[in-house]
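Sharing a structure, written as structure tokens. Questions coming.
In this view, the complex is presented without one of its protein chains, the others remaining in place.
Now for subunit A:
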Amino acid sequence: MENKKNGTPTLANWLASKFLKKTQHEEFLGDLEEIYRERVSRNGKLYARMKYWLDMLHILIGFSVLNPFKTDSAMYGHYLIIAKRNLWRNKVYSLINILSLGIGIGVCLLIAAYVYFELSYDRFHDNLDNTYRVIVEQTKDSGEKGSSPYTAYAFAETAKAEIPEIESFTRVFQADESAIVTDPESEKTINQEAASFLYADGNFLERFDFPLKTGTQESVLSGLYDIVITEEIAEKYFGQRNPVGKDLRIDGGNSSGTYTITGVLEKLPLNSHLKFGFLLPIENFWKQGNGGSVNRYGGWERQWYGTYLTLGSTAEPATVSKKLDGLLLKYEGQVLSENRGVEKTTLQNLGDIHLRSDKYTVPDYAANKGNLLNVRIFTIIAFFILFTAWFNYINLSTARSMHRAKEVGIRKSIGARKKQLVRQFLMESLLVNIIAALFALGLALSALPFLSSIIGKELDYGLFQIPSFWIFFLAVTILGSLLSGLYPAFVLSSFRPIGALAGGKIASLGNLSLRKGLIAFQFVTSLLLIAGTFLVYKQVTFMKNQELGMDMERVVVLKGPTIISDMPEVTDGTNMEQIREAQAFTKTIFDSFKDEIIAHSSISAVTGSRAIPGMSKNISRQDIRKMGEPESVGKYGRSFPIGSGFIETYGLELLAGKSLSEDMAKDEYVIVNEEALKAYGLGSPQDALQEKIMIGSKPRTIAGVVKNFHWQSLRDKHTPYVLRSGGGINVFISAKINTSDIEGSLAHIQKVYDSFYPGNPLDYFFMDDAFNRQYLEDIQFGNLFLGFSLLAILIACIGLFALVSYSANLKTKEVGIRKVLGASTGNLMLLLSKEYLVVLGIAVAFSIPAILYFGKSWLDNYAFRTELGMDLVIVPATVLLLISVLTVSRQTYSTATSNPVDALRPE
């Protein structure tokens, strides 16, 4: 402590004074101080202090009583034998101890596996450090901001040509329409989701490390109709046969045609943000995608493409993104007359994509985005649970110590020194910790698939495959044994032999308030976890019961047809004539399909649309303003085309005007929501009907105004919605069923669908189920919380039980005397459990601010949220109170009802 003046770390010096011999202490501290001064003047204070600590720890381990190399190893064999015998003798106690510790460490390992998995996303790519995704952020004149991970097609090429720091680029485009993929040989046909098609540049496999099982990396995507598939897809279509060189026919989707398989990829790593089953050349999409219409607007229109840049090793991402800003100004400024405001780019490192992509205002094709907040919360929980488990060990071992008093007394009186006893008890702690750690490993490994199913996400065993994990695990186990073993060891070894042997009981065993503190910590952990569980469930229930402004009950959604027979072919994507003809044909068929469906009495409304509730897909974010206002006041709104019948099918509530009917000419009418009235200054619903609005540069007449509706999860605020008339491509067909005979209606739908759209498998789901699936993640989060709280409570209860039985034991005599004097059982039970109720009270007080703080920051993620009331504190406190009273009462009851004669006789 005397070292305040020279700046060396006081705590380190104090440790040295405790653990080193007098003579060595002087000499070593002298050396350390000398070198410390040199380091301060050479490398600064922080460095010197860190080195000081390092050296001190090294010396402490080398010279202190803890040094295992300084004693005869035979002694350790002896310690081990004694430790084993002790564990064996108290089987129940040892089992409880090992189990609670093991469960604690096991849970911690599970969480570590999850956290590691989340953090390991995309780390398997060799080019990780210098690969960046381009993010574009737009700031409009009105101050509104939006950002997206998409750029125009020509962006990457131009950037590479003009900015020397960029070594190479690769672009991706994830298909937005599902397609039917057929193996022409076996006629095997599967309807593949849009997300399984990824268009990419030819060098995609060089830039990203997805290893090929067969095929040559450089040339697999060189032809316009080359396709690479993954192992799983290959198995589905070809079984054991070699698929390379075979054909696959793609019907519908973004670019149909017959493709030749040039390569098969090994199973994609689970921790990749890019997921796909089919890899196609992006040039194919560019040249003939969407019926050839993609390139009609030139390379600087249509921000659709994810762009990844590989920078030179000396390049600064910030400098490059400055240059990219200039590039956007130069090229997009010319092409676009629309008011887009200022565009700025940032470069997002490949490794950040998974966890740091939640702020984009347009949906990201990397749909399996992680949640950094969850990762953080779980990391904290893991530490809390680990400490709870260790504290438990401390409590249990100290509580047991009275049974060891005699042993210690005898050992001491025949000449055992304190440090030998300390070693003995540390050895026991090490043994228990190691067994618990092994148990924990087994638990974690076998429970990992179970965890995967709770969080609804496949996890891999990646954590357990890295050597540094094992080193860390070993270090934590040993550190844990020391941490949890030191205190009991010192308490036990400090018994006075005479007291220990004479009374058989020791009046003061260590510091009771310290152990109460540990219990309080465990209570706080349990309270926080219960409160977390409660809050998550409360919020989910709140969201499910909220009025949505839409009626999704008994709405069945069919996936729209991808193949329409006899459709006039579009041979030239720039030929508007051809496109119109094809669209008209599609519409005619759909209209008769609709008539046929609705003819059935059970179906009250049918509509086709590109978007459905609960999904952000196919909704565009557009610059909208009231007609007559200047461009610069435009604000973003969400807009998508709907067919007639949409308002009726989804039960949107009209405040004014009318629904879109069949005869309203295409593209001219819109339905807006209340939020849009506010955003664009359209006045009351009635007034709005007189106004027109501009979407981009096109004027639209407002046909009707609907109440605000929750298109998506209640996480999102109400936003301005503008539903345009027209439809064209019916990605989804929704039908409202108004009877309870769902089976019959579905049979009808199936029959009509098959007759109008032969060759398309019918794929349907119910809207309310699909909508509630948005809350799946929240529910899973809640389930995890529930699991963790149960475990934390279990561990805390074991600790509490140990502590109570210990103090009940101490008070046997007091209870006996009180009983003789006439105290009732209830009185005595209260006497015994009173202090733990106080501890619980303190824990509740401590946890209130934490619960409110964390609760608020979690709820801030939701635009519509349940209120943060005191029930969030009261419910967990009551639950914990009940559980602890139950835990405690068994012990206190048996003590309080025991025969006082037994308690008082020994004297």
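Here, a contact is a pair of C-beta atoms (placed from the backbone, for glycine too) under 8 Å apart; a residue touches a chain by one contact, two chains touch by 3 or more; residues count from 1.
In the analysis below, contacts and distances are computed from a predicted model.
Asker: Looking only at the UniProt record of the hidden chain, which name from "Histidine kinase", "PadR family transcriptional regulator", "Ester cyclase" or "ABC transporter" is the right one?
Answerer: "PadR family transcriptional regulator"
Asker: Of the listed residues A:Leu29, A:Ala48 or A:Val556, which contacts the missing chain in the full complex?
Answerer: In the full complex, the listed residue that touches the missing chain is A:Leu29.
Asker: Among A:His58, A:Arg496 or A:Lys834, which residue is in touch with the absent chain?
Answerer: Of all options in A:His58, A:Arg496 or A:Lys834, contact with the hidden chain holds for A:His58.
Asker: What does the interface between subunit A and the hidden chain look like in terms of residue numbers?
Answerer: 3, 6, 23, 26-35, 37, 54-55, 57-59, 61-63
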